[in-house]
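Every protein chain of the complex appears in place save one, which is left out.
Coming up: chain A.
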Amino acid sequence: MGVLADVYEMLNTCNKCGGCHTACKTYKLTGSEEMSTRGRIQLIKAVADGKLEPNEEYEDAIMSCLLCGECAVTCPNGVHGNELVMAARRDLKLRKGIKPFAKSFALKTLASPKRLGMGFRLFGGMGKSVLNKIDGLDYFRGIDIKNFPTAKKPFLEQVPEKIKVQNPKHKVGFYVGCFLNHSLDQTAHSVVKVLTKNDCEVIIPKDQVCCGLPQYCYGDYETAKTNARKTIDTFLDKYSDAEVVLTACASCGSMLRHDYLKLFADEPSYLPKVKLFCDKVVEFSEYMAKIGVDQSKLHNSSPLTVTYHDPCHMVRGLKATKQPRELLQMIPRVDYKEMFEANRCCGAAGLIQAFYHEVSTDITDQKTQNIKDTNADLVATSCPACMLRLQGGINKAGQKQKVMHVADVMANAYED
């Protein structure tokens, strides 16, 4: 049974009541039992029991899970379907390795800062100019590739290692993350702006790497650990004067704060240092709400209707839902509207949008409709992957809303 032995009791605790059906978007939108949490759990159990040899269809069932985590909060028995799928992915990795595309993209490219930077630059330059010449190729598997933003230069190369303020009240270590570094560099600048406007000195280590979440999600714990160790050592050894490790990406945040503990559970000698690091991790909105924002400095001249999308890793990972909403409503003339199912996955779900584009496109379309129903001008969120997915979905539907990070919305409210 291998790694599945460790989760066998949890597999066996699913009594097939079907309560998770409502939580599972891939089931709701396909009506296929093997795309439901219950179905996936029963398949994993069949593999653990030796009744099913992992085949291609099994891999599809396991790899198409969004890992949104909604099933875990819905199960009356406390069965965490997402964790069982993670175990199954680890099991598959150990049995068969990882499929070539996922391997080259998620594991090798993301794990290496050089390759990643080069990839983004190539795409942003040559790639886009080629794409623009091909009619009808605006969307690749539901992903809005023509409008996919790429930073001209990585954010980390645009800024100094330390950004000082006149009367520093706090010292903040900024974990930028791949997306803000290479794609949405403007959002990274927004984070710095809001922090400095609130008397925070910002420390931005140049040698930071991918948090390891993509590798972890595909069962490659070895690469994930290498990156995790580098991240922990960088922030704790070289930049120990940073009071917190702040990230503006909910997915990175959830990985840094929670999954690192799981990843190093088998290394008791290193674990205390991991714990020390995890306790320092804070997401942007959490931090701003905690230190308090001076509302009188926020300006906004025209009325703005805003809605908020909870990224999976924000609502179920970091369990932070109030803070971003409070921050948005502090901005003058903002009319806040809650959308239906604000806390449900937008369909991005890492590489799912590329691998299982049919179902993820349906999920995004539903989300886009929910956004439209609020009549909002602007959608705020806390995860760069969600931002890109949502904006792509909105553009595809011919809607007008703009998607921004909470940090962008706030940064706009400060006078330069």
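Note that in this section a residue touches a chain if its C-beta (ideal position, glycine included) is under 8 Å from a C-beta of that chain, and two chains touch if they have at least 3 such contacts; residues count from 1.
Following the convention adopted for this analysis, contacts and distances are computed from a predicted model.
Chosen from "Histidine kinase", "Glycolate oxidase", "BMP family ABC transporter substrate-binding protein" or "Peptide/nickel transport system permease protein", the protein name that UniProt gives for the omitted chain reads "Glycolate oxidase". Interface note: of A:Thr22, A:Ser240 or A:Gln399, the residue touching the hidden chain in the full complex is A:Thr22. By the touch rule set out above, chain A reaches the unshown chain at residues 9, 12-22, 31-34, 36, 39, 42-43, 46, 52, 55, 57-58, 61, 75-79.
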